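Every protein chain except one is present and positioned as in the full complex.
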Amino acid sequence: MATDIQISIIGSAGDGTIAAGDILRNAFAGMGYKVISFDVYPPEIRGFGKCIARMRITTEQAYSLKHKSDVMVSLDDSHAIPHAGELRDCGAMIYEQGSIVRLPEGGHMSAHVGPGQLPYPLPIRELSEKSTGANRSRNIVVLGFIAGLFNLPAEGFRKAIGKKFRSKAAAAEASEAAFKAGLDYAAKTFKLDDVVFGPPVSSVVAGSTVEMINGNAAIVRGALDAGIDTFFGYPITPATSIMERLASEMPKRGGRLLQTEDEISAISAVVGAGFTGARAATSTSGPGLSLMAEMLGMGVIGEVPSVVFVSQRGGPSTGMPTKTEQSDLHMAVYGGHGDAPRIVIAPTNVDGCYRCGGKAFEMAEAYQTPVIVLIDLYLSNRYETVVFPARPPFEADMNRKPGKQAAAAPYKRYALTADHVSPRSVPGEKGGMHVVTGLEHNELGRPNDSAELHTAMSRKRHEKLKAALRHPDFTHFKRFGDEGPVDVGLVAWGSTFGECLEAMLKARGEGIRCAAMKVVMLSPFPTHGVSAFLADCKEVLVPELNYEGQFANLLQANVARQVTRLARVPGEPMKVEEILEEIRRLAGRGKSAQKAA
Amino acid sequence: MATAKNARHHVVIGSGVSGSQAADTLREREPDARVTILTLSSLLFYNRYDLPKVFRGHRDWREFLAYPAEYYKDHRIEVRRCSRVAGVDGPRRTITLEHKEEIRFDTLLVASGGRGYLPEELAEFRPLMHPFASYTEAVTAASLVPDRGHVIMLGGDMIGLDLARTLIDTRHRVTLVAGAQTFWPHEVSDEERPGLIAALEKMGVEVIESHDAGGIATIEQGAKGLSARRVLFKDGTELHGDVVMPFFGLSPSVEFMLGSGTDIERGLLVNPALRTTCEGIYAAGDVCQIWSDAEKRYRFFYGWKNVRAMGDLAARNITGGDEPWVPAQDEKLHIGSDGKIQSPFWEYH
Partner (left out) sequence: MGDIKPVYLEEKLKEIEESGRLDYRSKTLPTWCPGCGYFSIVEAVAASLCELNVPNENAVVVSGIGCSSRFPFFVNTYGMHTLHGRALPVATGVKTANDALTVVVVGGDGDGFAIGGGHVPHAARRNVDITYLLFDNGIYGLTKGQTSPTSAIGFRTPTSPYENPDRPLNPLLMVLSYGASWVGQAYAGRPDHLHKMITQAMAHRGFSYLHILSPCVTFDKTHRTYSNLGMQVRDLPADHEPTDRAAAMREAMDDALPALGLYFREERPTLGDALDGLVEKAGGELPGKPAAKPARKAARR
């Protein structure tokens, strides 16, 4: 039996909500299930802000979270109550049965459990206090209850709990007691919901490893596997954990990481290190990318390999730092002054974060240009089970070296070549001395602003990127769903593609001829492949998380085609149902049409 | 839930036959009012007379629900399950739930029903018995009885005897330890009793008159590999079965009404219009004792039809009506021409 179960744990910042979610998803991944998970954090650092740990546990890797959860846990009713409606009918609502304070009418979860949902009031606090002497282990009590209620192997949970409290013996002991208290309580509980876990299916190929990690961690792993040498960064939500993780991992491999005084400094140092021949990167979010725009242009004209990981959040300005959005596409692709073409790749899932995280270094070297890897808060913090190949799928060196220079001939750093990429030397190499400049220059790199040269060099900088559209072992775009002509075709990018894929599959289940294309390479735009797909589509739907439809703009700048935009800015992932409804409408199967039928 | 701002809040305690009928009538008669049901149950309303079906293989609670979840959404009836009432303050019109939440009401209907009564001398054996009052209890008990298994039924009562009919029908063995409550709530004379017992035996029930065996001495877990339960009588008689199920009638669930300002005897005392002695508070179903002008006493009325009619009447009187209680069914127990026992309480399908 295929498993497809979503669990949400809702609490306030001090309840251990995210910690419980972390243990739970690790437990499921350890049992061999596939997991996709996305937590919600409060914008405040301290205090009692709302936290939601959400995970979908499946037999085969899922592409998005579901709109409705099958199991919901409230560790704090005031935060969980507004979400009560997100539990499906016949799903389990697990909450604290008592209260230590007087409650106003409606202040308890029991007032909000819908008639179709199944209530599981537990004495969570009491169980925690009785088993551990404190109420701090309420989150672990709940985990025990979940293990018992759904008849899951307790060993898997214990392993995950042990991992979490590896270095804290006292906490580990308390957790074991609390877990058992929850487990025992479940044994006395009559199970009424219809949430059933089927057996997990292991699909690990020999040599490869399965890990459940989030997008930021996958980017880090990609960068490490691609041999990143130097990293310069400045903390900013939601990209910070990329830097934090690299800060602990890079020195283990002899790498160097520096926290700079601002994002301008970070990208400047990346360009400096890139010029020097290092694999260098920085990470940031929209506000930082704004600051980096000028230096990225320098990287473009100087043809310096450099990698920028950008995780978008709600904007403009400081915007919504802890909410997700896809509204920096224009800036990533077009941002900065002058004609400054660069490579922008946007993975659509955590596995893609790993691949793009590594491939970015290859591309930066191969095409001698800044490469932006564009993700968003949703993908940064989204956990998925990823199968890592035994050997990293990245090339260690993609440089085109100048070779031995004829003594008399001056080295032409910017030689105009057939494929527009010039052989590059780095400091320390004899005979390759040159000056990289932000000024327009000739083949030698000397300042020159003649009409002919500016035209030739502009052409060089644009045309060389076209080869990136054929970069080996890289998915630039990919079509899913029905082959041949379809009624509705979805085109999407980044984190939202998961929801699009899910909606497309559901639409096909309803008999709509439907396909979806993910576009990973945003710049240069894979016009050929995308327009071939669009030619198959009667209607084209472009869902994305920004107000105007920035990707639709990009698409239409490259392919003359009417499209339907589904652009939303809720600060959270798009709902599969919303996309599905739009597909139905475009296919002439709107709600009204369905009712009539 | 959209309700008019000044709409009244009608609260019903209990989601059984009586309470659920009352909520339905309240909604129908006052479309703008807020209607809330408070119940201990973790399930929406189901008819407990349907529970014997668990021995016919029906174990999914969804098959037992009287109305689907949508009914409550469509009718804007809030059902708060797993909610235990800790106390009611009649003059302040406030209910306090056990989890310290306070609920204001304009009118309150207490339809909390009754729970299984257990004679004091058997109380110590409670952990070894399996009651049959709720869906979860029914499924739990049924899961312990194998095919052609043996049920030892203590007491009887019309709910238990109804279950016995199903058990016999599904080829289970039933031993009835008969006593004073065997035909509860029917009042059976000494003359009638032997004939009724004989009818039961004819039906296939093995009957032991508890009195004849000197009463129950002890109930124990059976020896390993043998039966799960052993019942020992004072005269040395022994019974071995898979479960022991007590059926001694119902006692009204009223303890949370102590201190509410309503008069309580065994049940809540109500006038023929089902009003308690506290303004705005009504009672219906197995929990209330209704003043009978004819008999000049407060008395209980049992049975599914009566209980439903009480819920309906209380709701009408809450919403402006002023009708007196008229029993909806007679209470005669008799043996039909086919030799089978016939009780009006069994007529619910």
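As written, the chain order gives the labels A and B, with residue 1 at the start of each chain.
We take it that a contact is a pair of C-beta atoms (placed from the backbone, for glycine too) under 8 Å apart; a residue touches a chain by one contact, two chains touch by 3 or more.
Predicted model only: the values in this text are computed from it and were never measured.
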Displayed chains contacting the withheld chain: A
Touching residue (missing chain; options A:434, A:461 or A:518): A:434
Touch with the omitted chain, as defined above, among A:298, A:333 or A:373: A:298
Full-complex contact with the absent chain, from A:102, A:168 or A:253: A:253
Touch criterion as defined above, residue of A:264, A:398 or A:416 at the omitted chain: A:264
For chain A, the residues touching the chain missing from this view: 229-230, 232, 248, 251-256, 258, 260-262, 264-266, 268-278, 280, 294-295, 298, 302, 427-439, 446-447
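Simple rule for what comes next: only the chains that are shown with their structure count from here on.
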Length of the line joining the C-alpha centres of chain A and chain B, rounded to whole Å: 56
Interfacial residue positions of chain B with respect to chain A in the complex: 42-44, 61, 69-73, 78-83, 97-104, 136, 139-140
Complex interface listing, chain A residues touching chain B: 89, 97-108, 110-111, 113-116, 118-121, 190, 192
